[in-house]
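Have a look at this one before I ask anything.
Missing here: one protein chain of the complex. Every other protein chain is in place.
Labels run A, B and C following the written order; every chain starts at residue 1.
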Amino acid sequence: MSRLNVSLPGLQLKNPIMPASGCFGFGREFAELYDLSTLGAIMIKATTVEPRFGNPTPRVAETSAGMLNAIGLQNPGLEKVIGEELLWLSQFDVPIIANIAGMTVDDYIHVAQEISTVSNVKALELNISCPNVKQGGITFGTVPEVAKEVTEQVKAVSDVPVYVKLSPNVADIKEMAKAVEEGGADGITLINTLTGMRIDVKTGKPILANITGGLSGPAVKPVAIRMVYEVSQTVNIPIIGMGGIQSAEDVLEFFYAGASAVAVGTANFVDPFICPKIINDLEKLLDKYQIHHITDIIGRSWA
Amino acid sequence: MSRLNVSLPGLQLKNPIMPASGCFGFGREFAELYDLSTLGAIMIKATTVEPRFGNPTPRVAETSAGMLNAIGLQNPGLEKVIGEELLWLSQFDVPIIANIAGMTVDDYIHVAQEISTVSNVKALELNISCPNVKQGGITFGTVPEVAKEVTEQVKAVSDVPVYVKLSPNVADIKEMAKAVEEGGADGITLINTLTGMRIDVKTGKPILANITGGLSGPAVKPVAIRMVYEVSQTVNIPIIGMGGIQSAEDVLEFFYAGASAVAVGTANFVDPFICPKIINDLEKLLDKYQIHHITDIIGRSWA
Amino acid sequence: MITVEKMVVEAQIEIAKNIFKLVLFGDLVSKVTTPGQFVNVKITDSTDPILPRPISIAHVDQDKQQLVLIYRIEGKGTELLSRKQKGDVLTIIGPLGNGFPIYDMKRGQKALLVGGGIGTPPLLELSKQLVMRGIEVIHVLGFQTKEGVILQNELQHFGKTYLATEDGSVGMKGFVTDVIEQYQITFDRLYTCGPTPMLKALEANFPEKEIFMSLEERMACGIGACYACVRHTCNQDDDLGYRKICSDGPVFRTGEVVL
Partner (left out) sequence: MITVEKMVVEAQIEIAKNIFKLVLFGDLVSKVTTPGQFVNVKITDSTDPILPRPISIAHVDQDKQQLVLIYRIEGKGTELLSRKQKGDVLTIIGPLGNGFPIYDMKRGQKALLVGGGIGTPPLLELSKQLVMRGIEVIHVLGFQTKEGVILQNELQHFGKTYLATEDGSVGMKGFVTDVIEQYQITFDRLYTCGPTPMLKALEANFPEKEIFMSLEERMACGIGACYACVRHTCNQDDDLGYRKICSDGPVFRTGEVVL
């Protein structure tokens, strides 16, 4: 009997470990390394109505215990994602969480409506927080009313449960979480990246062509843990936590903070086998700490 | 002729390197290690009207490339700071920037009025952003109107220029900066710590007695650089930058981003001689990159 | 005088399961003044881990310019430390803190040294120095099990040494306080270092005795600047109301700070 399975709205997960959006493409590269069916779920790269090339390069820069990225939501567009990527992914026994993005509310509605009807898409992840999209995108993620509104409208058209991905670049994450819960969100995922920047000391110029980028990796984990801790005690919908996870110990930290599942982003670049490795280690760690089932420890850090 | 001297409102700095508030106490411990007169300035520990013991322990936790602290503004109170600490510091040829904190606007006014008359206090640093003070303090730092208001009132009573220290825990740092500039701030210091948290995997409980704490160190540097870059192009007052500085190269990065001086916090705990070391290295680095004077490169990364 | 020095690893030996003895060489040794002082060990030049680790000085050899640290693997920092080998270099900040007061004890007096687990190491140098000053020393050491026992032989060298283990696998089954009671050990002064429950028990059992105890707390600077490691004073009217464990301690007389 599994000690790792987790049930969330729309999602029956074998285990609570999934690659985070944008850090796993559409899975093709990793499928050559291991069986994708071992994963709890897969969060695919943000999908927009039209194909996007994204930002000019350099798109990544290294930081202390983290990295900045300014990919700019590059993706082949809704039609190809459905017709090629999701179809290809359907050979694996793994639920897909479709990360969707857009420049306008209509964009979100459009993508949500179509992608949510694809059979292996079990949930949507509304990316209202991508810091790299210039035209308006950012405000979705920092103004509660707007976030609520997008959530409502997407909820209205989606065939599957909707998770909203929150931006950490706010003064009060609880307020944002409440807003999307009121908007009808079935779950919350957090955190997206913190906006950051690096300058090349040799040239005096920004390293990223886009100037700023999103900070991810172990550096941001304390911020992520704090936000999961705050939000999980504020709303009644489950949280998929992420930000700097590198090990099974980190997974426990997120569960203690109040997450019901977790996503692994940057660590996939450091070790492409990290997800199966964590799944494997997690079982052993439950023994070590005498935890009967992973869900037993959700929120154990609360007062 | 010095290539490191910098003139800022109220401050004639031999060099632009100063220890950050809370990371240097009132200098006594470091005075046994090196001559404090070598420093550009000293930002003393936050001073409140009454003595404060601060939070229960543990007060610090380590994170990847950073640390969390929840000291809780421990300090001996205004009277002793003036009567003992500042008096003692007056033996050194170094300007003091007095970091002041409070629970109410009246507290700020009270401390500002008295401490700004002390002869070696050349500027105030309004700590409106300390994330560890529970009673209201936090909102000062995240609501532009309130920040502006405190700034105005403190400006009205202060004998010396007033720098406002901004919190990074906001969606739009430019808005905060504009507000305090409108409030009459003579300069801005940033960043204070990001709110974070860690959980002990062995116990499942928060490591800090205060649960959450302020994240500092190299992990936050990309966020700091981004904010200095944004704010320096938004306001017309100078910026003292900080967040994760560990080396002279980091200092250049802050200057390129738009800072006119910098403060070193956490790194003092890793190497108590870090400030004189950076001052020493900085001169060599100017040679290496053929920079005539440190002020020549302020904002060089701007478009 | 506190210095920062790159000290050279002369030896590293696992003396019990996950407990290591590290011998360091360098000038810093000449600055050590009292048993019970500690050093802050920067384990790598990198930011992972970033903070230095406080470790007590277990033994000093001024002639050889050596100091010995004895530590147990607790987490990432000590694990990395245990991989250092002869010839490696470690950045050490120290000596830090005020150690155990010994100069006011008189020749012929009797000192009881009580160590709990990984709190035992600083008692080694203390014992040596007390004996050199003509003080009689008795040691009572408590461990969880046989596997954790350290320094028994070394301390035996300086004075009678009793052992207690929680599981009774060696020495007396029980706690250090049981040993002291059982053998009716008498003493003029008690020095101790170990887990807080042990310190509390000793304080409670010997309210009239002079006890000096070495305390621990999570630290950042180790030099008194960051206020991470404070304790309230027992005396509510104390001028400051607190002490910093790193720079006012780590050794305190019972009754000075709240345990």
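Rule of thumb we're sticking to: contacts are C-beta pairs under 8 Å (C-beta built on N, C-alpha and C of every residue); 3 or more make two chains touch, one makes a residue touch a chain.
Given the structure is predicted, the values throughout are model-derived calculations rather than measurements.
*Asks:* Determine which of the presented chains are touched by the chain that is not presented, and list them.
*Replies:* Taking every chain of the complex into account, the missing one touches A, B, C.
*Asks:* I'm checking contacts with the chain that's been left out. Which of C:34, C:47 or C:78 qualifies?
*Replies:* C:47
*Asks:* So which of A:22, A:161 or A:258 would be touching the chain we can't see?
*Replies:* Checking the options A:22, A:161 or A:258, the one contacting the hidden chain is A:22.
*Asks:* Quick one: say which of A:8, A:41, A:61 or A:199 touches the chain that got left out.
*Replies:* A:61
*Asks:* Consider the whole complex, including the chain that is not shown, and state which of A:141, A:217 or A:258 touches that chain.
*Replies:* A:217
*Asks:* Which parts of subunit A face the unshown chain closely enough to count as touching?
*Replies:* 22-25, 28-30, 32-33, 45, 51, 53-54, 57-62, 64-67, 69, 71, 74, 76, 207, 217-219, 246, 266, 268-273
*Asks:* Spell out, residue by residue, where the missing chain touches subunit B.
*Replies:* Touching the missing chain: residues 64-65.
*Asks:* Considering the whole complex rather than only what is displayed, give the residues of subunit C touching the chain that is not shown.
*Replies:* 44, 46-48
The criterion applied here is as follows: only the chains that are shown with their structure count from here on.
*Asks:* Rounded to a whole Å, what is the gap between the Cα centroids of subunit B and subunit C?
*Replies:* So the centre of subunit B lies 36 Å away from the centre of subunit C.
*Asks:* So which stretches of subunit B touch two or more other chains?
*Replies:* 64-66, 217-219
*Asks:* Do you know which subunit C residues sit against two or more other chains?
*Replies:* 47-48 - these are the residues of subunit C that touch more than one other chain.
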